[in-house]
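Removed from the display is one protein chain of the complex; every other protein chain stays in position.
Our next item is subunit A:
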Amino acid sequence: MTALSSPPVGRSRRSASGAGQADRRSWVGWGFMGPFMVVFALVFLAPIAYSIYLSFFRDKLVGGNSFVGLENYQRAMADPQFWQALGRVGLFLAVQVPIMLGIALLVALAIDSGRLYGRSFFRISIFLPYAVPAVVATLMWGFMYGTRFGLVGNINDAFGITLPNPLSPDLVLASIGNIVTWEFIGYNMLIFYSALRVIPHSLYEAAEIDGAGQLRVITSVKLPAIRGAMVIATIFSIIGSFQLFNEPSILQNLAPNAISTYFTPNLYTFSLSFAAQQHNYAATVAILMGLVTMVIAYAVQLRGMRKDV
């Protein structure tokens, strides 16, 4: 961490890339990078390693902790609860993520088009739900879904009808999808909007001279220019879907019959560790989910980049 005293030989080679081609190669950078990496090793690398270690062992009533090789993995492969949970988040991902990102993209394009009245009001208001904790978001929507004193109940009373209960087993996944969509439209909109903002205006003028209308500008200039942002937003959303935990776990209090202990893989991991005390098997399920997430995120990234060319 001491100051660099050697003279600045080797002029800085500036580069346009984000990686920033920097000065001479030296250990000085570690003085700045080191603190991050120390904590990173403690809260990321060590738990990953520990979890892999745990997944090869099993606590037995007799004989204590013993090495079982891939037995935990075989168990997961044949575990219907694991597959049900995985299928549920897969379905959630396939439906909720496109809806959420689609709306976020449309709103970002609308705000960026400059055709809205009061566009900064739109931008900040639609973003605000992101600042709301998942706990509060779920409690609010959970109360509103309620047939007793929620909005659904109010509407039923007012019109003398019976709307389908959003907290019933059939609908609860869609109701969770609505909460997650509500929470993250604004965040994704902001990612898209920030990317749209930095498109050089000369491109628009060139398109206009070529006779392109607004729609053509969107499809030929704006969307290709923000492809990177779209790939990033998609990857974050996929990771988020596979990690689904907070919303179903909090809704459990309001809809105990609709949400099982293995509703999502994370809920399953959580109940395995803390209700059933099966730490080794929980670690195995967590690792498998990490692998699935990485593979899919990587595939999306490859696909996104290939289209780019």
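Before moving on, here are some points about what is shown:
Note that a residue touches a chain if its C-beta (ideal position, glycine included) is under 8 Å from a C-beta of that chain, and two chains touch if they have at least 3 such contacts; residues count from 1.
FYI, contacts and distances are computed from a predicted model.
You can't see one chain of this complex, but its UniProt record names it "ABC-type sugar transport system, permease component", from the set "ABC transporter substrate-binding protein", "Putative Zn-dependent protease containing TPR repeats", "ABC-type sugar transport system, permease component" or "Aldehyde dehydrogenase family protein". Checked against the full complex, the one of A:Leu70, A:Leu91 or A:Leu106 touching the unshown chain is A:Leu106.
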